[in-house]
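All protein chains but one are shown at their positions in the complex.
Chains: A, B, C and D, in written order; residue numbering restarts at 1 for each.
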Amino acid sequence: MSKELLKIENLKTSFRIESEYYAAVDDVSLTLHKNEVLGIVGESGSGKSALAFSIMRLHNRAKIEGKVLLNNKDIVNMSKSNLDQMRGDEMAMIFQDPLTALNPLMPIGKQIEEVLLLHKKMGQNERKIKVIELLEMVGIPRPKNVYEQFPHELSGGMRQRVIIAIAIANEPQLLIADEPTTALDVTIQAQILDLIRDLKEKIHAGIILITHDLGVVAEMADRVAVMYAGQIVEIAEVHTLFENPLHPYTKSLLHSVPQEGEDKLHVIQGIVPNLKNLPRKGCRFAARIPWIDESAHEENPDLHEVEPGHFVRCTCYENFYFPEEVKEEQSNGIS
Amino acid sequence: MAFLEVKDLKVYFPIKGGIFNRTVDHIKAVDGVSFELEEGKTYGLVGESGSGKSTTGRAIIGLEEVTGGQIFFNGKDITSQKSKDKAFRKDVQMIFQDPYSSLNPRKRVIDIIAEPIRNFEKLTKKEEIMRVQSLLEIVGISPDSIYKYPHEFSGGQRQRIGVARAIALKPKLIIADEPVSALDVSVQAQVLNFLKDIQSELNLTYLFISHDLGIVKHMCDDISIMYKGRYVEQGTRNDIFESPQHIYTKRLIAAIPDINPRNREEQFNYRNKILDEYNNAYNDYFDQAGLAFNLQSISESHKVALPQQKG
Amino acid sequence: MEIQNMKEIEQTKSPSTINILIKELYRDKLALVSLIFFTLVTLFVFGLSLFLDQSEIVKVDLFAIHEPPSDQFILGTDYGGRDVFGQLIIGTRNSLAIGFLVTLISGVFGITYGLVSGYFGGHVDNIMMRILDFFNVLPFLFIIIVFVAIVPDYNTITFSLIMAAFSWMGIARLIRSKALQEKELDYAQASKTLATSNLNIIFKQVLPNIASLIIVTMTLNLASNIGLESGLSFLGFGFPESTPSLGTLLSYATNPQTLEFRWWIWVPPAVLIFLLMLSVRNVGEALKRAADARQRRG
Amino acid sequence: MWKFTVRRLFITIPQIILLSVLVFLMAQMMPGDALSGLLDPNVDPATIAEQRERLGLNNPWYVQYKDWIAGIMQGDFGQSFRFKMPVTELIGQRMENTIILSVVTLIFTYLIALPLGIISGRYNDSLLDQGISGYTYVGFATPLFIFALVMLWVFGYYLGWLPTSGSVQPGLEPGSFQYYVSKFHHAFLPGLSMALIQVVSTVQYLRSEIIDTKQKDFIITARAKGATERRVYNKHIFRNSLLPIAAFFGWEITLLITGTVFVERIFSYPGMGVLFLESITQRDFSVANTIVLLFGVANILGALLSDIILSIVDPRIRIK
Partner (left out) sequence: ACNSGGSDEGSEGSDSGEGTEEGSEGEDESGAEDGIYSIEDFSAAKTDEGEAMDGGSLTYGLVTDTVFEGTLSWNLYSGAPDAEILQIFDESLLSIDENYSYTQDGAATFETSNENKTFTFTIGDNVNWHDGEPVTAEDWAYSYEIIGHPDYTGIRYDSSFQNIEGMQEYHAGESDTISGIEVIDEKTLEINYKVASPSLLAGGIWAYATPKHIFEDIPVAEMEEADAVRKNPIGMGPFKVESIVPGESVSYTANEDYWQGAPKLDELTLKVVAPTTVAQALETGEVDIVDSFPTDQYPDVAETMTNVEFLGKIDNAYTYIGFKLGKWDADAGKVQMDPDAKMADVELRRAMWHAVDNDAVGERFYNGLRWKATTLIGPAYPDYHNAEIEVPAYDPEQAKQILEDAGYKDTNDDGFRETPDGEELVINFASMSGGDTAEPIANYYIQAWEQVGLKVQLLEGRLHEFNSFYDRVEADDPDIDIYQGAWSTGSDVDPSGLYGAEAPFNYPRYESEESTALITEGNSPESIDVAHRQEVYKEWQELMVKDIPVFPTVYRAVLSPANERVVGYSIATDWNYAWHEVGVTEDTPQTVE
């Protein structure tokens, strides 16, 4: 994993709400290498999907600024026809909801074939053979039958496999998976994750894996970016992040997961503000850790590289503590 | 006498079909489930989607017609709809999965929380407001929100309003059907903490339904694993997590992603091993129809669905 | 912020359905104008017709036949020497009245039918839907005409009933499918576990949630009922001529001389019916948007 | 699908039976019976009574109903007292006209509605869409009969481009090519008038359907595959939104039937609609009832057709 596959610089994606633009992805920069899995985590509404859609330029009416370079080709300013050539070929996407991401009126086979048809010169038969191969590859039993079937005849897990088959049909270099398992049961989740892992080995793609499940990240990712309110607040190697989380948000997230021996879970105060009410100045997380003194925050928070490859936004992480820790210490002290 | 006792519960849904739209078959959503609940404890019901967890809970509280078996609450048979009298309705309450649809969007908080109170007690307007406000305080929502509408609250807050409604009549048993699965991790924590808090305060018993083993492990004293409408294993938290007996249970536990990236390989290998075992030993654990066998006790608290020992 | 300042709390009450609809109307200027127009026309015709003597207006005046508009007759006279303006006022009132009446009768019936069918579901629903399907495939216009022809003594009430008998299906079906959805929502299920009675759940819980939908549908129904009435009158199966309606006035236009030379007889009712339908629709559409926005938020 | 179709057919049968009962009861409610029209008022009352008995008019209603149905089964709808001929034959003449008018209207409807709806849905909120929406907006509020009258006046009389009455030019050999050309020529203006008003609902429906489909997740999937905009529209959006329209086809019949009454009346077009109106005013009830029955059956079959089309085009129903 040396070659830089995807480079995002100062990406800003804004949506129009009542005649004004609000940035849902705000100044995001990151890189992805070949054969690397980059996990992106964050609460609902933190802008993960918006980022993924921006990379594919799938947004309908959003303003995208900044640079997205895939193999040094700038996607943001690319012509529509060039973009069409890239999508589905060099880059592909797996969607969150397998129930709605397939055309209900088109047979499964045709839907997979379409992506071949669009990018490869193949005869009809050849395509069909390839589709059945793909179906087999993603672990669908009796692929010949499924070829003729319609989406509603398949279970959620099966449909997600079909979507994956579409995504990998042309062996893309960049694969974006936006919460690919959120709608699925744990056992099926495990299978799908295994599948993605296998595929990575096979096609050596760079993968962006979006999820809000820290466990999934821990199992899958090489590097992890934590997003909050449209920004990356921390980015690091997976081991580093889990063993030495720095940003208060990362710490809070890790703390909220039920874990052995803990009776009380950590609660992050407040909620993710919606797009219109996002604080655009100062540390965006400040409102949710009110016990931390204002002076701890940076005025214009930036990503700091605290160690090689480990970036944290804002200075508030430096003296961060959890209020209950204080209480515990106090009560411990008394008894 | 058990607090809640479910004996051989069956809930079937008809499958309509054929030319005349007759019932041609049944979905056996719950197919012979038995368990007992002790007062003040939390009882977990786990299983994959469609395994019949919700149906079990809904059948107990009377939202589904019971096809067979019996349910006793405090020794009283409450299987049929008719037998679910007012007293029962008062004692047993439910918390729903979706904090968005479980609150009537047209009603103000006060009307939502006061609904059960109005059905059971005659209070003056003023008393009612006081009552609702005190309930709101219990669930940690500002009491001056009584005239707000649900959409003005976040998911976690809504879920707590739902809880306020459920505890308004001081129930004894609360059936919580995936109370946090629609919520973000951070908010999940908030609701789970809170459920634990009021349990001890109000001496509540929970029937806690979830598909997230991590949460169940965190919350429950006793756990049952369900598969295709039947129990595959039942036991204390330790029984289930420390010595799972049924291959399905093992597989479920193995599927939980480990939060420590260092265990990645290990976990991966373990999972594959269990999967192999599952595939190989499938026929030892399930009958021809792919259903679990009847439960067999293997310790005082631990029961597993294993084939009848012949002999 | 404790219990003590309850007064203040009361004032920050969240808006009700009606308030939201009104707000939305206020925002949508076209709909607002339409509503004002419609209300004014309604008030005007109902108000003015209190002072107008119907028998006076339909009085035949042999010496004022086909007068063009003048000071005496604002909109001229028809072939019976009757004041077209007065007929227009009374006709609009009659058309609106029947529109309201039919909408109300068919609405109340359709809503109840749909709620019952949707809420109880199962066999009840099955049977009720088959009946509804049957009504739906009836060639209603023809059957209405047959009934109008064979009911010997028909008047506003019987006429409305006949029309309503064939126009409740749309709303019933809509309400039913909505009720089916709503009752599956957890809030309705929750009410059940709280010992709230079925009747209460239907009318106090489910109904308010589909209220906006009902208002919207009824509004649009009003437009189509006014249209249906005028169509029937045009064909000669509406009100008798002595009870003018927009349709009877319009039907004068079948006479080519009237169509070509005496615009004052048929153009005003045509324009009025056009504007009424448009304004009702504008209001309906605005309400629909309001209802949708609401659903998204809720 | 076969199961579905058969089941759907089974629902149709009770509907038709119920319809026939309704029509029969309506006939019973009508003043007079088949005889009051047939016989000369000067004829001896005894003869009338005798005739009544012979025709079974004194039998209990269910026996009469049975006889009536038996007659219908053999194509005997009774006798028109005004035309002095079997209703079957009389309606046969008119049915051809009404069917031609309906077909012409349908052709116009789809010829107009599909492009308008597609343009309006694809380029929603564009100037073009606003124009089209404006048209549907105005069309909604315009009563068909006023519009048809104005069309008749403008194109029939003022400009004199098209025939203003009748269904065919006199003197043409029925069945000949000119005959059908002339039939089409005569149905052109009424059909167009009706279509221009009736497209409104289809255009609006298609537009919102397209806009709806545009926002579906699977469209994003298609885009992510690299499908060009054109392909996305042609293969995914239009196809998916046109299918419900195809199913609309059967329901269109109901609309058509209602519309024909007005345009036939206005364009003096001798079809079943005017025949119905005349029969009602002339109290030729056997004819009126037969028309109600036939239109009812047409509606039932239309609904059936809709459901079957839907089941063919929509795999979600097809499989069931």
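Here, a residue touches a chain if its C-beta (ideal position, glycine included) is under 8 Å from a C-beta of that chain, and two chains touch if they have at least 3 such contacts.
Because the structure is a prediction, the values reported are computed rather than measured.
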- Item | Missing chain: touched chains present in the view | C, D
- Message: Tell me which of D:N59, D:N124, D:T164 or D:S208 is the one touching the absent chain.
- Response: D:T164
- Note on the structure: Among the options D:P270, D:G302 or D:P315, the absent chain makes contact with D:P270
- What residue numbers in chain D mark contact with the hidden partner chain? 31-32, 38-42, 45, 82-86, 89, 93-94, 152, 156-157, 160, 164-168, 170-174, 268, 270, 274-275, 278, 281-283
- Message: Take the complete complex as the reference. Which residues in chain C touch the chain that isn't displayed?
- Response: 58-60, 62-63, 65, 79-82, 149, 152-153, 240-243, 252, 254-257, 261
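Keep this in mind: only the chains that are shown with their structure count from here on.
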- Task: Sort the other chains by how far their Cα centres are from that of chain C and give me the top one.
- Result: A
- Which chain pair is joined by more contacting C-beta pairs, A-D or A-B? A-B
- Task: Mind checking the centre-to-centre distance between chain A and chain C? Centres are C-alpha means, answer in whole Å.
- Result: 52
- Cα centre of chain C to Cα centre of chain D, whole Å, reads 25
- In the complex, chain C touches chain D at residues 130, 133-134, 136-143, 145-147, 149-150, 223, 227, 230-231, 234-237, 250, 253-254, 256, 259-260, 270, 273-275, 277-278, 281
- Item | Interfacial residue positions of chain B with respect to chain A in the complex | 48-49, 154-156, 184-190, 192-193, 196, 211-215, 217-218, 251-252, 254-262, 264, 267-268, 271
- Message: Show me the residue ranges of chain A that touch chain D in the complex, using the header's touch definition.
- Response: 56, 58, 80-81, 84-89, 92-93, 95, 97, 100-107, 111, 114-115, 118-119, 150, 152-153, 163, 166-167
